[in-house]
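As you look at this complex, bear in mind that one protein chain is not there, while each of the others sits in place.
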Amino acid sequence: MVTKQRKKFPFYIVVFLAPAVIIYTIIMIYPLLASLGLSFFSRTSDNQYVFAGFSNYVTLFTDSFYMPRILGALKNNVIFSLIHLVIQNAIALLLAALVASKGRLRNFYRTVIFMPTVLSFVIIGFVWNLILNPLWGVSESILQAVNLGYLFKPWLGLPDTALITVSLISVWQFMGIPMILLYASLIGIPEELMEAANVDGANGWQSFWKIKFPLLLPTVGVVMILTFVGNFNAFDLIYTMKGANAGPEFATDILGTLFYRTFFGQQLQLGNINMGATVAAVMFLIILTGVLFYVFFWQRRVQNYEM
Amino acid sequence: MRKYKVFALMLVLVLAFAACTPANTPANAPAEDAPMDDAPAGEEVTITIESWRNDDLTIWQDTIIPAFEAHYPNINVVFAPGTPAEYNGVLNTKLEGGSAGDLITCRPFDASLALYEKGYLANLNDIEGLSNFSDVAKSAWITDDGQEVFCVPMASVIHGFFYNKDAFNEVGVEEPQTVQEFFDVLEAIKADGTYIPLAMGTADTWEAATMGFQNIGPNYWKGEEGRTALIAGDQKYTDDAYVETWKQLAAWRDFMPDGFEAVKYPDAQQLFTLGKAAIYPTGSWEIFTFEKDASFELGVFKPPVENAGDTCYISDHTDIAMGMNAATQHPEAVKTFLEWMTTEEFASLYSNALPGFFTLSDHNVSLTDPLAQEFMNWRNECESTIRNSYAILSRGEPNLENELWRLSAAVINGSVTPEEAAAEIQAGLDSWYEPAK
Partner (left out) sequence: MSKANRTLKKIKHQGGRIVPHLILITYMVIALFPILLILINSFKNRASIFNSPFSLPNAETFSLVGFETVFGRADFERYFLNSSIVTLASLLFTLLIGAAAAYALTEYKFKGSTFLSIYMAIGIMIPIRLGTVGILQLMVRFGLVNQLLSLILVYVAMNLPMTIFILSNFFQQVPVELKSAARLDGASEYQIFGLVIPLVRPALGAIGIFTMIPIWNDLWFPLILAPGTKTATITLGVQQFLGQFVSDWNAVLASLTMAMVPILILYLFFSKQMVRSITAGAIK
C-alpha cells in the first residue's frame, strides 16, 4: 500500500518503511492471514475444503465438546493475564524504581533480576518442576526450614492450584521485561526536573508519584498492553510444564494450548486445521480489541494529559 | 560518541558474520543435496528417515544403517529424528510444505491412515517381504477394508510391571499372580516402610491411561474379545469390566508416592532406578534405560489376574512402523530399504539393539536380553491384545485416547469416581461414534 501512494508520498518515508513492511507482509501476514481464512472452511469426508461461513465459530461456542473447552480456556486465560497485569507489573515498577535510584549497584541488580528472562522454557519448566516436585523435596525443605512444612502441597498437580502456580512461574520468568522497560524510561527523565522538585522541598516519595510517574505513563501503557498481548498469546511455558493437554483436567488450559491441540492434534487426536484456525481467530479478535482500545483510547488520553 | 562507535563496529562485525552465512550454507548444501536430486539409476543416493525416536539415534547410526549400507553401498541412509511431543505436528507441516524426508516413521492406526488418505504416504502392497507379517501385525497400518498396506510394521511393546528384586527379598514377598496377591505385596512393602510401593505419578496423565488402565485392563475385558466388542458397540465403557479396571487403579493411590499428583514420568523413573521404590507399572520399552540406570537386580511380572489359573491377557501393542513419503525423489532406494526392513537380519538387529521393542515379523528371533526374553515368553502364556482406544474409536471429537488420559488420572487422583469416569468416557464416545451394525 505504501508503493501505491508513492506519488503523493515523500520518498524518504517509503525508504524508512519499505524494508519492514515488505519482509513482514511476505513472511508473517501472508501466511498468517491465509491460515486464518481456513476458519471459514470445513473439510468434507473426501478431503475437500468447502466454504462454511461462520459455522465453525458457532460450533466453537455451542458444541457440547468445544464449548466447555473454549470457555474454560478463556476463563483460565483471564486469570493468567490478571496475575501478570497486577502482580508482575506492580513488582516490576517497584524494582525499576529501586534499581534506578541505587547508584553504584544498580547495574548489578538490574542484570541479575533480568536473568530468568534469558532462560529457555525448557530450562524453566525443568527446574521449576524439580523445585516444586514432592520427590525432590526442594520447596518442602525450604518450608520446613521456616516451620511451614505443613503448607507444602504438590501445587503443580492439583486442579485448584496448578494455574496459579504456572502463572507465578511465568511472572518470575518475564519480570525482567516490564522492569527494564520502566527502568529505561525512568532513567531517561531529565535530572533537572528532579532537581527542581527537590528545591521545592518534595521528598523522594512525593517526587516519584508527582513528577516521575506521570512521565512514565506512556511506558506503563506499553507495559500493560504488551502484558495483555503476550499473555493472551502465551503457550510455551504451559506446554512445556503441563503438555498440550494442559492438565490436571484442563486446569491450566489457555487459548494457546487449546489452539495448538486443536490445530496440530495430540497423540491419537488428529489435527483439525479449520477449528484450530477458528480458535486462533478468536485469540486474534480478543487481542485486536485490546490493542485498538489502547491505540484509540489510552494512547490518545495519555498524550493529551502530557500536553 | 566513542562508545557509540564501539557499538557500531560490533554491529558491522555481526553484519559481516551474517553475510557469510548465506554464502556458506549453499556452498555446503549442494555437497549433500546435489547427488540426491538428479542421480541416474545406480548412482549414490541419500535417503532420510523422519522419526520421533531420538532415543534411538545412536542405534541407527552405529548398528542398523551400517548393516544396511553393507548390502547396498550406493544408498546412504540418514536417520533424522525430531522431538517426540512435536512429531505429529512437525511431520504434517513438513509433508504439506514439501520438505519431509523420504522414509516416514509411522504412528499406529489413524494418524498414519490419515496421512495415507491425504496422499502423503505411498501404497506398499508391492513390498514382497510383507508376507513375513501376520494380519494382526499389519492391522495398525492398513486401510479399513484390509486391502492397502502403507507402512512396514517394525515393533510392538508389551505392558507389565518391573520390580526391584532386592526390595522384594528384603521385604520377603514374591511376584504376585493374582490381584489379591498384588495388593498383599503392596501392603507388605508399605508396612515395611523402606520403599515406596508403586513408583508412579499422574502429572503427565498418560501414565495413568497407558501404564495403568491399558496395562491391567485386558485381564478384565478379556483382551481382543472386549476390544472388538467395544468397536461393535456390544460393550460399553460403563460395563463392569471397565469400571472394575478403574476401581483397581483408584486403589493404587494409597501406594503411590506423596504428592504423586505432581510426579512426572521421569521423576517416577528416577524413583525406581535409584532404588527408592519397589514396583513400577510400565512396559517393555523401559528395559534399555532401566538396565543402564538401576543398580539392583530387575524383575518383571505380568498384569495380575483375578483368580489363580485364569487365562491371562497382555497388551502387546503394535507401536511403530515405517512408510514411504509419496513425494520422495528416490522411490526405488526407499523400497529397497523397506524391503530390507522385512528381513530376518533387520528383525534380529532391531529387537536386540532395542530390547523391549519386539519385532512384529514371523521370523524366529532369539533375544540376548533376559528381561526382553521374559516379556516375549508371555506371548506364549497369555492372549495378546492391543490398547482398546487405538483402532477406530479415537477418530472423533472428543478424542477417546485424550479422554482416557485425563479421566484415568482423575480417577487415581480421586477427583472423579470410577463410575463417573466411565459414564463420561462413554458419553463422549456416544456423541460421535456409531458402531457399524
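Each chain gets a letter, A and B, in the order it is written, and its residues are counted from 1.
As a working rule, contacts are C-beta pairs under 8 Å (C-beta built on N, C-alpha and C of every residue); 3 or more make two chains touch, one makes a residue touch a chain.
All figures in this text were calculated on a predicted structure; none of them were measured in a lab.
Visitor: Among A:Met67, A:Leu98 or A:Ala196, single out the residue that touches the unshown chain.
Guide: A:Leu98
Visitor: For a quick check of understanding: of A:Ile13, A:Leu71 or A:Leu193, which residue touches the chain that isn't displayed?
Guide: Here the residue in touch with the unshown chain is A:Ile13.
Visitor: Go through subunit B and note every residue touching the omitted chain.
Guide: The list for subunit B reads 3-4, 6-7, 10-11, 14-15, 17-18, 21-22, 25-26, 28-29, 32, 53-58, 80-84, 86, 90, 93-94, 96-99, 265-266, 269-270, 273-274, 289, 292-293.
Visitor: Under the stated touch rule, tell me which residues of subunit A contact the chain that is not displayed.
Guide: 1-2, 5, 9-10, 12-13, 15-17, 19-21, 23-24, 26-32, 34-36, 87, 90-91, 93-95, 97-99, 101-102, 105, 107, 109-124, 126-128, 130-131, 135-138, 141, 172, 175-177, 180-181, 184-185, 187-188, 203-205, 208, 218-219, 221-222, 226, 229-230, 233, 235, 256, 259-260, 263-264, 276-277, 280, 283-284, 287-288, 291-292, 295, 303
Everything below uses one rule, namely that only the chains that are shown with their structure count from here on.
Visitor: Measuring centre to centre with CA averages, how many angstrom lie between subunit A and subunit B?
Guide: The separation of the two C-alpha centroids amounts to 35 Å.
Visitor: State the interface residues of subunit A toward subunit B in the complex, per the touch definition above.
Guide: Spelled out, the residues of subunit A in touch with subunit B are 47, 64-66, 129, 132-136, 152-159, 242-245, 247-250, 260, 263-272.
Visitor: Which residues, counting only subunit B, touch subunit A once they are in their complex?
Guide: Within the complex, subunit B contacts subunit A at residues 85, 88-89, 92, 109-111, 114, 117-118, 201-206, 257-264, 267, 270-271, 389-390, 394-395, 397-402, 405-406, 409-410, 413, 415, 428, 431.
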